[in-house]
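Of the protein chains in this complex, all but one are displayed in their positions.
Then we have subunit A:
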Amino acid sequence: MSVLIFVDHIDGHIKKASHEALSYGAKIAEQTGTTAEAVILGTVNDDLEKLGEHGVKKVYQVQNEQLQQFDSQVYTKVIAQVAQQSGAKVIIFSNNSSGKALAPRVAVRLKAGLAAGVNALPDTSNGFTVRKTVFSGKAFAQVAIDTEIKVLSLNVNAFTIITGEGKAEVIPFDAIVESPKLKTIDSTKTSGKVSLTEADVVVSAGRGLKGPENWGMVEELADTLGAALACSRPVADAHWRPHNEHVGQTGIAIAPNLYVAVGISGAIQHLAGVNRSKVIVVINKDPEAPFFKAADYGVVGDAFEIVPKLTSAIKKLKGQS
């Protein structure tokens, strides 16, 4: 019996979201008296033994040229083989770009019930129930899973990475791998240095900035904070900023540690995409902006004065000036 965690990687490195999933899976194993094991498809530059620091005992590594192409149909069959070998009763994915394609498929393949977008440890005292986000962050639901095998996908930034002592045993796993039907012909980096969905800090701006030419100051604030940039829907619709920066109900939903909103009034649809942020700071010249009701900290005033001051105050704190 085991809790099996899928380890996702990009550019030779394990994704931060997978470190969260590993920590989460190891906690479930501890809670249910089983062992945590991981599965990785392909090769990375990171030391896989070090995944033991999250509490994982074994890492099954499947190396095959066909796996260089991400194809959920092919990956699913490989993960299912490993799950069988490992005797997995709970299988964990991150609810990220790969996990969204894999978790449902693996669930069907293993006749397992799926809870997608979970954000807390399961309650295993009587059956198996786990909390997930519903209504775009406006509520939570407890999902009871009735099947013998359970598949969970963990929301990004919903579980703190736990790092302790330990070394995992890396086991090469010889799987049957089909040839992929998908073929990636191009891959580009769209946003800046920090991925929006994985970012700890997000700086976002809206119509209050008056035009795309005024984004320099929010970019500088984001750089200072090591933050990803985001924007509101009107800004993306007016093509001031690219669509992939639009956060909100119909854009990207994020859950950073800190969300700084500049010149965004906070329509309910925008809140639905950001309300899982742990700390929200709102800068707006309109004291009646609805966003202040959802914020932890607020500054009522002119963004063009406040943002540069905020940037230099943070630089001072970080000892950069």
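By our rule, a contact is a pair of C-beta atoms (placed from the backbone, for glycine too) under 8 Å apart; a residue touches a chain by one contact, two chains touch by 3 or more; residues count from 1.
Everything that follows uses one rule, which is that contacts and distances are computed from a predicted model.
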Identity of the absent chain, which is to be given by its UniProt protein name, from "Ketohydroxyglutarate aldolase", "ABC transporter ATP-binding protein", "Electron transfer flavoprotein beta subunit" or "Lauroyl acyltransferase": "Electron transfer flavoprotein beta subunit"
Among A:Ala103, A:Leu154 or A:Ala205, residue touching the chain not depicted: A:Ala103
In subunit A, positions touching the absent partner: 10, 15, 17, 71-73, 76, 95-98, 100-109, 111-117, 129, 132-147, 181-191, 194-198, 201, 225, 243-244, 246, 249-252, 257-258, 268-269, 272, 275, 278-279, 281-282, 292-302, 305-306, 309-310, 313-314, 316-317
